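Here is chain A:
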Amino acid sequence: MNPIIEVKNVSKAFGGLQVINNCSIEVAKGSITGMIGPNGAGKSTLFNIIAGTLPEDSGQILMDGEDITHDTPDQLFHKGLLRTFQIAHEFSHMTALENLMMVPPDQEGENLFSTWLKPSLVREQDAEVRRKALEVLDFINLSHVKNELAGNLSGGQKKLLELGRTMMTDARVVLLDEVAAGVNRTLLGDLVSNIERLNRELGYTFLVIEHDMDMIARLCDPVIVLAQGQVMMQGTIEQVRNNPEVVEAYFGNAL
Partner candidate 1 sequence: MSLLNATQVQGGYGGMNILKGVDMAIDKEDIGVIVGPNGAGKSTMLKAIFGLVQVTDGDILLRGESIRNRQPNELVHLGMGFIPQEKNIFPSMTVEENLEMGAYIKPRTTARMLEKIYSFFPDLKQKRKQPSGELSGGQRQMVAMGRALMTEPTLLLLDEPTAGLSPLYMQEIFDRIVEINKAGVGILMVEQNAKQALAIATKGFVLASGQNLFTDTGEKLLNDPDVAKSFLGG
Partner candidate 2 sequence: DVKIGFLGGFTGPIESMTPAIHAGAQLAQSHINAQGGLLNGRQFVMPTGDTTCADASAASNAADRMVNTERVTAIVGALCTGATIASANNAAIPAGVVMISPASTAPAVTTLNDNDLVFRTVPSDAFQGQALAHLLISKGIKEVVGTYVNNDYGRGLADQFRRTYTALGGEAVEIVAHEDNRADYRSELGALSAHGVDTLIIFAYADSSGQTVLRQAHESGAFSRYVGVDGMASENLVRAVGARVVEGMIATRPGSPKLPGADIFAAEARKAGFDPSAVFSAQAYDAAFILALAVEKNGSDARQGLSQAVRAVSSAPGEVILPGEWEKAKRLIAAGKDINYEGAAGSHEFDANGDIQGVVVEIAFENGRLVTKGEVKF
């Protein structure tokens, strides 16, 4: 299988602390790859480096063979790399619907001059965007709160909205950072089905950071274990669970 994301020998240090240490990973196209590892292993840091919010010290990142090492988040978005945040980053003073409608790239109406010179084209396009947004809201079961300000949504609904945004445009890779943390476990079940559906029906590739083993077990293959900024191992969830090194560093006696 050919990889869609390749991280090659990336390193990153904060002050004297080497957080990512010559780390290389590959994410296969069409897979749901899990990433686990002890707290402070550098998972979020690696995520931020891939998504362009943090500069790496050295190394290279490829997406479909193209070098994206120095791209900014908005450039990566346009190339089909979408992400969610560990803490939901909704637009709190906008409605759920608007939260989704602002996502599609290259809207004619985002050009100041087009809003003045081509109003009808802008209106047409916007109607199309709205139709799509309503569809997505339906898909993620948020239709009943579409006109609610996103700031007033509950934690889980915000996370669903985060996920919904990734569906507003054609994504190729979606990075999910601890979608489960702080989310009610019953609701989490719905989230997981959504992710599976997206993967199956729309062919999205997922890279998922998670500490909830039930979720990892249900979704991910393969699972990458990160420890001290390096890949400790990679394999199926069973292989991971049976690796004594991983058990010692990550699971403890919690298994």
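Rule of thumb we're sticking to: contacts are C-beta pairs under 8 Å (C-beta built on N, C-alpha and C of every residue); 3 or more make two chains touch, one makes a residue touch a chain; residues count from 1.
Candidate selection criterion: all candidates are chains of the complex that A comes from, given by their letters.
As the structure is a computational prediction, the values presented were derived from the model and not from experiment.
Trainee: Determine, using the touch definition above, which of 1 or 2 touches chain A in the complex.
Mentor: 1
Trainee: Okay, in this complex, where on chain A does candidate 1 touch?
Mentor: Touching candidate 1 from chain A are residues 14-15, 17, 36-41, 86-87, 153-157, 178, 181-189, 211, 213-214, 249-255.
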